[in-house]
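A single protein chain has been removed from this complex, and every other one stays in its place.
Should a chain be cited, it is by its letter among A and B, assigned in written order, with residues numbered from 1 in that chain.
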Amino acid sequence: METVFDFFMSIVDRFRYAPLVIQIAVTFTFIAVTLTAIAYLSILINRYRSYQREKKLAKLNPLIDDLLTEHILMNEALYNEETVEPVVPLEVFDKPVFSKKWARQALINRLTMYRDNVQGAMGEQLRYVYLQLGLDKDSLKKLKSSRWDHKIQALAELTNMDVPLADVIILPLTNSRNRELRATARHAYIKLSKNEPFKFFDVATEPLLRWDQIELFRIITTSDRIAIPNFAQWITYSSNKSIVSFCLKLVEHYQQLSAVPAVTKLLDTRDHYLRANAINCLGKLKIESVEDKLISMYDSQPHNCQVEILKAIGRISSGKHVDFLRQEFLHSTDFEIRKHAAKSLINNQWAAEALVQELVETATRENKLILKHCMNPLIKF
Amino acid sequence: MYRILVIEDDEVMPKIIERILHKEAYHLDHVVNGKEALQKLEETNYGYDLIITDIMMPYANGFEVLSRVKNRKEGKPIAVIIVSNAGNEDMILEGFKLGADDFLKKPVIPGELLIRVKRLLMRYQ
Partner (left out) sequence: MEWLKNFYESFIFVYGCTMLLMYAILAFLSLRGILRYNRSQSYVDYTQLLDSPLAPGISIIAPAFNEGVTIISNVRSLLTLMYPKFEVIIINDGSTDDTLEKLINEFELVEVDFAYNERIKSQPVKRVFKSINTVYDKLLVIDKVNGKSKADASNAGINAATYDLFLCTDVDSILEKDTLLRMVKPFMDEEHEKIKAVGEPCPECGYVHFEEDSTKVIASGATLRMVNSCEVDEGVITRVRPPRNWLPRFQEMEYIRAYVLGKMGWSVINCVPNVSGGLGLFDKEVAIKAGGYDGQSFAEDMDIVTRMCTYMIDNKLKYAVRYIPTSQCWTEGPPNLKVFSRQRTRWGRGLAEIITTHRKVLFNPRYKRLGLIVLPYNLLFEFLAPIIEFTGIITYIYLIATGQINWQYATILLGFVYLYAVMITTLAIWWDHITFHYYKTWKEVIGLALMAFIEPLIYHPLIVFFALRGYYFFLTGKKHSWGNMQRQGFGKKKTANA
């Protein structure tokens, strides 16, 4: 015993009187070995756990599938759109395994997957199962968790299952400092709020990022419960530019002609990105009456707006402005401008057959190539 | 008895389709990607009356299967329904251009799917 202790002490002593370099080296060697060992252990433990989890799920999922098939999928009364009373006898889920948290989570996940695939009365029944088994309580509990990813998961489940949430719970989350949580909360608010789903358009000061816009766009355009407001109010009054440009996309999607005056006013905005978006929107709505204005403002515009104006004239295709397009096509020095002019000319071809023919015959080699490019149905852009 | 080919890489959807269509005397085959689908079609010499397909799948997408089926000169025509969660307008249009008979967006209403399947099978008799 003595000798071991002595040996140990002698090492400590040697360490203490060694140069700094050696002291650092020894310390970090120690740390490195420990961390390496931990890494190996952790990989192995993690492997084992996920193997166990998969094994359990591989047993549980078919069980859930069988129950849902037998009681919901096979029930022909659920094949149409009308809602019916709950039909699933809850006793069938009365299995010991469903008292465990992981199993309940697996059930929620499975129900969500099914709801992604079917709607109508069958979708309703899946929702009943979720509610009657009290799975919403599990979700609500997660919503109170301190981890933001758990909150997001909970919101996603509740949204998927159409569980109404009180404003007091959800509104604070829409101002969360965490960007992802904030976005999810906004989506949940739109989907679940009964009175004013678009309320946060009025109050949002933070920009809507493009990813947020994609999610929002999908939620707005796919939930049929939402009453679509006139977006002109935000286009005119909102000071949040990302909301304005997002509303332009919604106007275009819903072909909301009542918003056209508001969109037209945007042509005078000083933000050239927003202006380009407005021109784009008007073109896609095919508003013939703004063509003159677009052409009169054309010369003073930056490149991106000029391109949008050319595209808009092609989309509107009134046939009135082929001379303008011809002018741009022949005289612009910018390749892209000429290409868009040509493309719009082709789109107006019904009114300018002879002109296009003449251009093809007389144009320079490059211009001819551009025209042929635009005329070729195999090339989309 | 009608023979239907379901091409779908999702886990749950084929089960649902199978259940919805089980009452009618349909024979259902299920494959999970475009390659298997084309193989299956070759094997059976296109011996199906209806194909229900997703769009985005590995190896060959739904459009490719669709165009292969619709561009076949000989043999009896096969009806094709596209069921997909990816459905922006361009894609739907492209599907119809290639000859798709119907387009359903997920989530589907079971009754609707059933009716559309029945109607198409009648039409293609």
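Operating definition for what follows: a residue touches a chain if its C-beta (ideal position, glycine included) is under 8 Å from a C-beta of that chain, and two chains touch if they have at least 3 such contacts.
Just so it is clear, the model here is predicted, and its values are computed rather than measured.
Enquirer: Per the definition of touch given earlier, which of A:L140, A:A156, A:I226 or A:V260 contacts the omitted chain?
Expert: Going through A:L140, A:A156, A:I226 or A:V260 one by one, A:A156 is the residue touching the chain not shown.
Enquirer: Of the residues A:R218, A:K265, A:K286 or A:H331, which one touches the chain left out of the display?
Expert: Missing-chain contact among the listed residues: A:R218.
Enquirer: Tell me which residue among A:L35, A:L90, A:V203 or A:I228 touches the hidden chain in the full complex.
Expert: A:L35
Enquirer: For the chain that's not shown, point to the residue among A:R177, A:R210 or A:R225 touching it.
Expert: Per the contact definition at the top, the residue touching the missing chain is A:R210.
Enquirer: For chain B, which residues lie in contact with the unshown chain of the complex?
Expert: Here the touching residues of chain B are 34-35, 56-61, 63-64, 66-67, 85-91, 94, 97-98, 105.
Enquirer: For chain A, which residues lie in contact with the unshown chain of the complex?
Expert: Looking at chain A, the ones touching the missing chain are residues 18-19, 21-22, 24-26, 28-29, 31-33, 35-36, 39-40, 42-44, 46-48, 50, 147-149, 152-153, 156, 180, 184, 207, 209-211, 213-215, 217-218, 241-242, 245, 249, 253, 270-273, 335-336, 339, 366, 369-370, 372-374, 376, 378-381.
We adopt the following convention: only the chains that are shown with their structure count from here on.
Enquirer: How far is the middle of chain A from the middle of chain B, if each middle is the mean of its Cα atoms, in Å?
Expert: 28
Enquirer: Quick check on the complex: what are the chain A residues that touch chain B?
Expert: 65, 69, 73-74, 76, 78-81, 110, 113-120, 122-123
Enquirer: Mind pulling up the chain B residues that touch chain A in the complex?
Expert: On the chain B side, the touching residues are 10-13, 15-16, 19-20, 22-23, 85, 106-112, 114.
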